[in-house]
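Dropping a structure here in structure tokens format, bear with me for questions.
Apart from one protein chain that is not included, each protein chain of the complex appears where it belongs.
Chain IDs A and B follow the sequence of writing; residue 1 opens each chain.
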Amino acid sequence: MNLPFYKFGFFGAETGLVFAFLIGIGFGFFLERAGFGTAKKLAAQFYFTDLTVFKVMFTAIVTAMLGVYFLSSFGFMDFSLINVVDTYIVPQIVGGLILGIGFVIGGYCPGTSVVACATGKIDGVVFFGGVFLGTFIYGEVYPIIQSFANMTYMGKVTLPVFFNIPYGVLVFAVVLMALGGFAGAEWCEKKFGYKKPVEVSNEN
Amino acid sequence: MKINFTNISINKKLALFAFLLGCIAMFMHDPMKSRLVTIDANELALKIIDKNNYISPKDLAGWIIMGKADYKLIDIRQENKFKEYNIQTSENIPVASLNDNKFAKTQKIIIYSDDNVQSAQAWFLLKAKSFKSVYMLQGGLDEWKNRILFPKLPLNATPEQFAEFEKMKEICKFFGGQPQSSVGDSLAIPQLALPKMTAPAPSPNVKTGGKVKKEGC
Partner (left out) sequence: MSTHKSILIKPKPYMNPYLAGIGLGLVLLASYIIMGRGLGASGAVSTVIAVGVNTVSPAHAQGNAFYSEYLGNGSVNPLKDWLIFEVLGVLVGGFVSGIFAGRVNKSIEKGPRISNPKRLFFALLGGALMGFGAKLARGCTSGQALTGGSILNLGSWAFMLCVFGGAYMFAYFMRKEWL
């Protein structure tokens, strides 16, 4: 068992930054491949015409989830060393709602807006600037909303622990849910979406 | 249209594969409950006979006085014994809880107990869990008391021994001990309850030697 490599001291923080860059390249590459550099495709998710966001996101989640699960289960990876973000349930719910509204107004999320910037979309640049603005406002307002932002702290909680269901069963459930969602997404797109299953940009 | 057909077929194949993996997942060993470790027996055997696994009480005393902070000093005894007396800057992690620690594998760890026995067992446990830098306090607290807290000057001391003793006196006073000027019969030396120093709180977010920053997103 010696995964994750960094946590076992195979290399230092500086090398970790190089990996960050490389991993980021992969991240940006596939985001753009999927078409997430354009706000129209992203926003279409919320009008049921193009559910690529759902498909890509959940395929990615299922892939990584299965990978982590199997590697840890076989003893190659030490699951306890994986960084789990703290759960602050109420701020995360409120933050999620705000983020969702921002998503459909702006048409991007922070990650995809970077891809949009890379492919020359001006609205992506403006959006990314907006993210800076929003973060700055949060920082300035933080002393006032601090107690709200830190309420309902639950530590590092995962679904298996919270619902007291075995990890493997939840993995299966997530896979099922995702597959069901994909079937539903295909149906939705046929009914509401563009005639062509794969979008080709027209114009000029 | 032919291309479409192949596409759908690929998707169905992927879906089937994912479903299979999901089914298998249900019956596999829960990684969150995992307590298994893989030990390289040869490597571990070599490390055992390596003399560099020990820290002498004098070295440790020097580090504490200098304020070195690149290591974690762990007292593996029970809590009540820890409260009675513990070496400054140490943390109390009884052996039973040692397995749950969240230290980085590269973190330098020094363990001590009353003597060498339990700290050697704890050393083995941590080594098996792939901690790279684990050391034991040579002789444990027994040796610490003998050398640091209550250093003794032998009856017919040579000049070198005398000079050594003078040096030890300073160190000894730092830790609140009492230098013994002659080897008498073993006096019933009362345990000195030193005030506990604020030990660094075990925080899984603190990177070794780096900035105190969360690994967030």
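The rule is simple: a contact is a pair of C-beta atoms (placed from the backbone, for glycine too) under 8 Å apart; a residue touches a chain by one contact, two chains touch by 3 or more.
Computed from a predicted structure; not experimentally measured.
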item: For chain B, residues in touch with the removed chain; value: 7, 10-11, 14, 209-217
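Everything that follows uses one rule, which is that only the chains that are shown with their structure count from here on.
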item: Inter-centroid spacing, chain B versus chain A (mean Cα positions, whole Å); value: 37
item: Chain A - residues contacting chain B, complex; value: 1-2, 7-9, 13, 62, 66, 69-70, 72-75, 77-81, 83, 85, 158, 160-161, 166-169, 171-172, 174-176, 178-179, 182, 197
item: Sites on chain B touched by chain A in the complex; value: 4, 7, 11, 15, 18-19, 21-23, 25-32, 34, 36-38, 102, 104-106, 130, 132, 207, 210, 215-217
